[in-house]
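Apart from one protein chain that is not included, each protein chain of the complex appears where it belongs.
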Amino acid sequence: MNRLLATASPRALAALAGLFVVLLVAPAFLSGYLIAVMIVILSLAYVGQAWNIMLGFAGQLSIGHALYFGLGAYIAAAGYVKFGLSPWIGLIGGVVAAAIAGAFIGALGFRFRIGGVYFALLTIAFAECTRILFDHIAWLGGSAGLFLPVASRDTNDLWTLRGAPVMFYYVWLVLTAGLFVLCRALLASRLGFYWLAIREDEEAARAVGIDSFRYKMFAVMLSAALTSVAGVIHAFYFNNLFPETTFSVGRSIELLLGPIIGGVGTLFGPILGAFVLTSLSESMTVLAEHIQLGSKAVDGIKQVFYGLIVILIVLFQRRGLWPWLSRLLGFGR
Amino acid sequence: MSVLEVETLSKRFRGLQAVKSVSFAVPEHAIVALIGPNGAGKTTIFNLIAGVFPLDEGSIRLDGRPIHGLPPDKVCRAGIARTFQLVRPFAGLTVEDNAVIGALRAAPDVAAARAVAHEVLGRIGLLDRRNQRAASLTLPDRKRLEVARALATRPRLLLLDEVMAGLRPTETDQMVAFFRAINRELGITILLIEHVMRAVMALAQHVIVLNHGEKICEGTPESVVRDPAVLACYLGEEAV
Partner (left out) sequence: MPFEVFLNQTASGLLTGLVYGLSALGLSVIFGVVRIVNFAHGEMMVVAMYIALLLFQWLGLEPLLAVVPVAAILFLVGYGLQAGIINRLIDVPDTMQFLLLAAVGIVLTAGCMVIFGPDARNVTLPYSYDSVEVGALLIDKPRLLAGAAALIISALLFLFFRFTRTGKQIRACADNIAGARVVGLNVKRLYAISFGIGSMCIGAAGSIILMLVDVHPYLAGQYTLLAFVIVIVGGMGSHAGALLGGVLIGVSEALAGLLLQPSLKTVFSYAILILVLLFRPQGLLGRRA
């Protein structure tokens, strides 16, 4: 499954290139609301791809990616609020912190041979501890939150990420497309082959000379670092951060729904999953607003819906929607 | 000149002394067979050489350099490739990918690795099936694939663990011919564990016999097969 999709057929790539062009010009035709929805889709597509690297490539399930997300968000935000640093500078700090955290957790898991569900619990434990810790860091606002000053939404300043949603739309588009290209290049490289081998059979991989620890660590650190970038953009888009929502298990789960639905370990899965999830959930919200349910109830119904989708996918389309869709569209083999 | 030198190798698992002070050498370009009844310690010795377990006593040298204590991936990078008793190809990947992954060990990039992979697959007769998933191959073909993958790493020494098991006589003969060819043409040194005597007699230049973790005899295949101690351990004391 994996290699076939990494070297996606020319038809699939052509379709994707066409999609990219469409997305480039789309903001000219979309309402403010739809642009916001697209931002959600693109950000989930980005972060889903980043998460996918850890499970799809290194074979470790992480339900604590909110940790890296939060580190990126808080470090960049603090850099701006406290020191006037551009988010792109703060991003470097976030990426380094996330990579170190990822390396630490990954090393613990690999060295002590913790896999599967136990490793997932380890990741949750670290994310939750960080969440509670940040609740107590008054300098960063504690549980009351950290707020970024909002100048105006009229002028777009890319350097400080102050501006209209359209600016963020393009930032996310570039990030998502860029990450896709990166993942594809990685999978076609020596590294990609090694990752596939490790995922198939780690001991056999070692028997042909692959230093599995090193390559698993790289996947983990890469996944963490890329996720932290999403946190940075998120912080500057919403302009407020709370440990409660930034580091929560709910956030971690939100990050991984796209890949799960679209197909873990595939290139297109996270993108497809983000699209399906968001469009269906937004449709539901619109529907619910028409029927005039309270907003809290709408939230709850969204969650029920997310849960049901995952259940259906796990029971009936375990590999996600992409393998099925690609066969349908005649893309893959 | 010896490619592999094993000296007074010992390994204990809790109460069981699996390998007791075994010493032997594998000369360059040779094909050496390690035989003995089940439980004699043959696969344990392979696992010790391949770095899967640490040894208790003794030393293992490859081209004079000690390799005991190295983890499996470093052992491979030092120049030893192995196959597994229970075949382990990368089941979800294609035949070609399996070989490419092996070839990446010595090749500078993916394109070069692919060329090496094709060459090896051609040699062993799997090139026409290179896009098939490994899991869908028959057992003999999966064995061939594992050998191809090991060979693609360009090893100094090839460790074959019961690679003939489960093969029909004609398939066995084909494998024997293949190993003879790579030994002759590529100069690859081979150490193999075998139960299939047909293969041992046809392939091995030198045979080492183990029983209960100890070396009890070594020599040419013909002399070993007639040795009383060897007959006793296979057929029982009374038969000799």
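Labels for the chains are A and B, by order of writing; each one numbers its residues from 1.
The rule is short, and it goes like this: a residue touches a chain if its C-beta (ideal position, glycine included) is under 8 Å from a C-beta of that chain, and two chains touch if they have at least 3 such contacts.
Note that the coordinates shown come from a computational prediction; the quantities given were computed from them, not determined experimentally.
**Student:** Taking the whole complex into account, name the chains on display that the unshown chain touches.
**Tutor:** Across the whole assembly, the hidden chain touches A.
**Student:** Looking at A:Val117, A:Val174 or A:Leu329, which residue reaches the missing chain?
**Tutor:** Per the contact definition at the top, the residue touching the missing chain is A:Val117.
**Student:** Out of A:Lys82, A:His136, A:Arg214 or A:Arg327, which touches the unshown chain?
**Tutor:** A:His136
**Student:** Mind listing the chain A residues that contact the chain we can't see here?
**Tutor:** 55, 61, 63, 108, 112, 114, 116-118, 120-122, 124-126, 128-129, 132-133, 135-136, 249, 253, 260, 296-297, 299-304, 306-311, 314-315, 318
The definition used in the following text is that only the chains that are shown with their structure count from here on.
**Student:** Find the geometric centre of each of chain A and chain B from their Cα atoms only, then give the gap between the two centres in Å, rounded to an integer.
**Tutor:** For chain A versus chain B, the centre distance works out to 45 Å.
**Student:** Which residues of chain A touch chain B once you look at their complex with the stated criterion?
**Tutor:** 1-3, 188-190, 193-194, 196-197, 200-201, 203-212
**Student:** Which part of chain B faces chain A closely enough to touch in the complex?
**Tutor:** By the definition above, chain B touches chain A via 50, 71-74, 76-77, 81-82, 84, 88-94, 97, 100-102, 104-105, 109-110, 113, 149-150, 153.
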